[in-house]
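Left out: one protein chain. Kept in place: all the others.
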Amino acid sequence: MSTDSRSLQDRELRVGMVGYAFMGAAHSTAWRTVNVAFDLPARARMALICGRDESKVAGAAAKLGWDAHTTDWRELVERDDIDIVDVCTPGDSHAEIAIAALAAGKHVLCEKPLANSVDEARAMVAAAAKAQAEGIRSMCGFNYRRVPAVAMMRQLIASGRIGVIRHVRAVYLQDWIVDPQFPLVWRLQKDKAGSGALGDIGAHIIDLTQYVTGQKITGVSALTETFVKERPLPSESSGLAASSGNGADAPATGQVTVDDAALFLARLDGGAIATYEASRFAIGRKNGLRVEINGSLGTLVFDLERLNELEFYDSAAPTSEQGFNRILITEADHPYMAAWWPPGHIIGYEHSFTHEMRDFVEAIANGTDPAPSFVDALQVQLVLDAVARSADQGTVWTEVEPALAEVAA
Amino acid sequence: MSTDSRSLQDRELRVGMVGYAFMGAAHSTAWRTVNVAFDLPARARMALICGRDESKVAGAAAKLGWDAHTTDWRELVERDDIDIVDVCTPGDSHAEIAIAALAAGKHVLCEKPLANSVDEARAMVAAAAKAQAEGIRSMCGFNYRRVPAVAMMRQLIASGRIGVIRHVRAVYLQDWIVDPQFPLVWRLQKDKAGSGALGDIGAHIIDLTQYVTGQKITGVSALTETFVKERPLPSESSGLAASSGNGADAPATGQVTVDDAALFLARLDGGAIATYEASRFAIGRKNGLRVEINGSLGTLVFDLERLNELEFYDSAAPTSEQGFNRILITEADHPYMAAWWPPGHIIGYEHSFTHEMRDFVEAIANGTDPAPSFVDALQVQLVLDAVARSADQGTVWTEVEPALAEVAA
Amino acid sequence: MSTDSRSLQDRELRVGMVGYAFMGAAHSTAWRTVNVAFDLPARARMALICGRDESKVAGAAAKLGWDAHTTDWRELVERDDIDIVDVCTPGDSHAEIAIAALAAGKHVLCEKPLANSVDEARAMVAAAAKAQAEGIRSMCGFNYRRVPAVAMMRQLIASGRIGVIRHVRAVYLQDWIVDPQFPLVWRLQKDKAGSGALGDIGAHIIDLTQYVTGQKITGVSALTETFVKERPLPSESSGLAASSGNGADAPATGQVTVDDAALFLARLDGGAIATYEASRFAIGRKNGLRVEINGSLGTLVFDLERLNELEFYDSAAPTSEQGFNRILITEADHPYMAAWWPPGHIIGYEHSFTHEMRDFVEAIANGTDPAPSFVDALQVQLVLDAVARSADQGTVWTEVEPALAEVAA
Partner (left out) sequence: MSTDSRSLQDRELRVGMVGYAFMGAAHSTAWRTVNVAFDLPARARMALICGRDESKVAGAAAKLGWDAHTTDWRELVERDDIDIVDVCTPGDSHAEIAIAALAAGKHVLCEKPLANSVDEARAMVAAAAKAQAEGIRSMCGFNYRRVPAVAMMRQLIASGRIGVIRHVRAVYLQDWIVDPQFPLVWRLQKDKAGSGALGDIGAHIIDLTQYVTGQKITGVSALTETFVKERPLPSESSGLAASSGNGADAPATGQVTVDDAALFLARLDGGAIATYEASRFAIGRKNGLRVEINGSLGTLVFDLERLNELEFYDSAAPTSEQGFNRILITEADHPYMAAWWPPGHIIGYEHSFTHEMRDFVEAIANGTDPAPSFVDALQVQLVLDAVARSADQGTVWTEVEPALAEVAA
């Protein structure tokens, strides 16, 4: 009897989550809320949380509301009473955990970016494909697809409302490492994080723009920069917050091995041309993901710091009345919003994860494949890889390798 | 042994909530989240929910996560194992339930407006005062005080940053009954709701502006209007959503007995002059609470539809650099925000309730009186009363009765 | 032979302007530009400027581009070769100059407010009516009617696009006298200015809202305040800029005899209810005229500090696409804009005067009556008068006297 059919019998899907830092907290909020906010065909249960530090993970379990905890992700992956494995660790362990979980017949939700390298991502795609044949589902956690305004963009574009897409203009700007004394946390180390702004936040705008436009990036020309090349070693760090060691002596320092910022031009397979920029040095921009899409008939603009709003310029209106229409995406007929409050009562960042869990649970219960699939996530990885290669080779134009052929191989 | 000391022993406060519609859902979300988001001296437990319809309240209990349910609020109020009674019913039953709960030694959180009349509010204040002598806490649920940007406004004003307050400009605009076919729900009936836009949303801007300025309204000149005087009777209604009956015949209609909009001028006891407007006919404004405070040294602007932002004009800056500074209220040193996400990751409407529950739980655990007290809420009621009397008497200037003298009496 | 027919013969209208301060400079810019920007049936010629101080008015004539100057307004009014008298003096001399000019057969453009009192305004209306019988035109200079976005509001409302008007919400906020050391310029003296914020900027929002809605204010309830009651006497002042005397001794001070702020509620004859506020103490608001009109079908919002934009919420759009549409009013099919630059190239404050002169010249040349007429301006004066009386009498509801009956009398 497959895990899936069991969970459908008793209408409960038991989740085991690996990791309890920033993403772990966000996912926990979502797992706790999803059954309440939505009428789901199966109920998610926060069964087991895993982390390396016993006392910390015990505290996280109590605080975040998990039934039990463990320090051994292999135990979590193999336990019979776990249906879903939710991977919230840094990128360097995604592949190992996800592949083991899939092999153990668990549905897998893996945080983005899918992996730290294309090779790892390919291995994960292969594992997912094999598991899929037995009804096991896998999904990568690009949560911004589930922001209602973003889902609405996709609907408007898919229905032809802005016509043929000409321009994509996407930035994801933050400023949390502008201070040169900010310590060398794992996100600034290539072996842990794979890359810097590029994979952390650049991956989001790659996925988001491809998702809403329905077009794939085919080639890029890229430039990356590390403005602060050496930083104090952290005394301890977790999530996005950290402090540098404060002994009597000057703190030991280490090399920053990832990019602070990544910029690239791109062509998309539907004929659009694009600019992308990811930076952690754009002072004042806290979570500044901003996307503008210009089509032959209209324009859409989204800003994550005002995620309840969508701007739509519609050239179908009379000339004298055309303008940027600020739509407050809080109506019951907007994507996901019937679950929440009356119009004008806004939602926050964390709701995107709740929507993600809803879609994942529904796909599992309904026996369909959720999106973004591991193949979709591999394709993002291939774009990241092309960007990194272009930047390494003096901004040379670099084609993005096709993801699907890899799967076929 | 008082309820309070018992709850402090076992560190659990058992909540019984009456009502399960819009406010019931919002409060449930907050009770479910407050223990996770904050490190509280006592843990809130969602023990019991009460509603009149057995099957509906059973469904609500399951859906919203309450341990048990009942259809008898008197049972809830009197049960030994309930520490907090949370009153989320329409205004016409606030007084009866709250007074009974206080008499039974329960801490009471009562939704705003406190009551449908000044007399009821006075009785509640008297009951709260009597209970307070035995360590029982009471609070009225003006949740917008707990929006971080609003709390920040109060801090800036209290620390003198905008100087002597000259002007208060407050509107709360909605549009959900613009359609004349929208049915005659309880919020449009004076016997249930007490008043219309005035008590429902006008009460919020009265409390909010008095809270942030630290000034009380002393007199008003008011004008109210009911634009649509007759509406179809509802087939069934709950919360803010409703549909009119759709039999083969024209639906029966009824008289709208509350205001659609209320406007008033006011003077505050610190010398400020003010305009207030509450309306359900401001098309396009969904939850449009907007407040601007002009002081002798600066200005603050808040808009609930963008509740993560606060605008601050500071005349202490050099002339050529003065401007409206849009502060994104998502930093860890902003009120309540250390509990949530990294900077720039916004929160939503529901978080104001989570903050409210935190403050209430902390006050109970710490043995302090939470605000807004029932006296504070009575004072808002007295303003509402003055507004209604002014409007009834041809917009004549009407002094607001003092709330404290009433308590003393 | 009437002045009018003469001017049509030689296609030139010779303007004599009285006053050369702020409004004088603005009108000069407009007279200098109007022939270039528009194809007019007659050419305006800047013939003569008048001021009391010989050397200053000579300098103004040279600087602003007037052919000649005089210190005697009576000479200007009576000269045969003047077709238009443009009255830009403080309000206390409007009536005398305008009536004399009309009697002398000159077309008269008079700055707002029309006069400092209703009696003066009535006399001016009578003079205008008499002159009109002989083809002499008169107009009051409410220049904001000529802001393209404002003209567009009127068109949209007149064509029914926002339905039945429910709410008018108008503020005109400035902050130039917040500093208590700002001197006692003429605008702060009742005998010169008639009133303070009320007549200076309140008059604008009264006229503007009545113009765009097509409704008249029928009654008001008002409250005024003078926050700073005594100020240093000015050493010298002109326009809006001034400095207080700076002798070795403390400057002599004088009483502020006008309102710093005026607030009022109103009813309009089409059923709308309204709030109005004019203040010179709203720190940070430099020229903050903001108007919002809510109708049964839509909302319009205008902000003078962003005068090239108009926000339009149109409930005719599908629910999920309704929003506040920011229309950039720079298209050739927007009012007045064909005269200017390509789309997106914005215009400024002064253009409103150029448009005003265009409309006035066209009316004269075409033999039609321009608007706002002196009757329209008297009606604004009657609203100002009702506001002042209401404020004087404890905010009592005060009906606005009808203007037309006065004319008939």
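In order of appearance the chains are A, B and C, and numbering begins at 1 in each one.
One rule holds in what follows: a residue touches a chain if its C-beta (ideal position, glycine included) is under 8 Å from a C-beta of that chain, and two chains touch if they have at least 3 such contacts.
Given the structure is predicted, the values throughout are model-derived calculations rather than measurements.
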Contact residue for the chain not shown (choose from A:Ala193, A:Leu263, A:Leu289 or A:Ala339): A:Leu263
Contact set of chain C toward the excluded chain (per top definition): 22, 26, 28-29, 32-33, 36, 63-65, 174, 176, 239-241, 285-288, 304-308, 328, 330, 332, 341-351
Residues of chain B in contact with the chain not shown: 152, 310, 312, 314, 319-328, 331, 333-334
Chain A, residues in touch with the chain not shown (by the definition above): 162, 166-167, 169, 171, 173, 175, 178, 221-223, 225, 227, 261, 263-265, 267, 271, 273-275, 277, 279, 281-285, 292, 294-299, 313, 315, 322-324, 394-397
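Everything that follows uses one rule, which is that only the chains that are shown with their structure count from here on.
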Whole-Å separation of chain centres (CA-atom averages), chain B against chain C: 43
Distance from chain B to chain A - Cα centre to Cα centre, in angstrom: 36
Computed distance of Cα centres, chain C from chain A, in Å: 56
Interface hub residues of chain B, defined as touching at least two other chains: 285
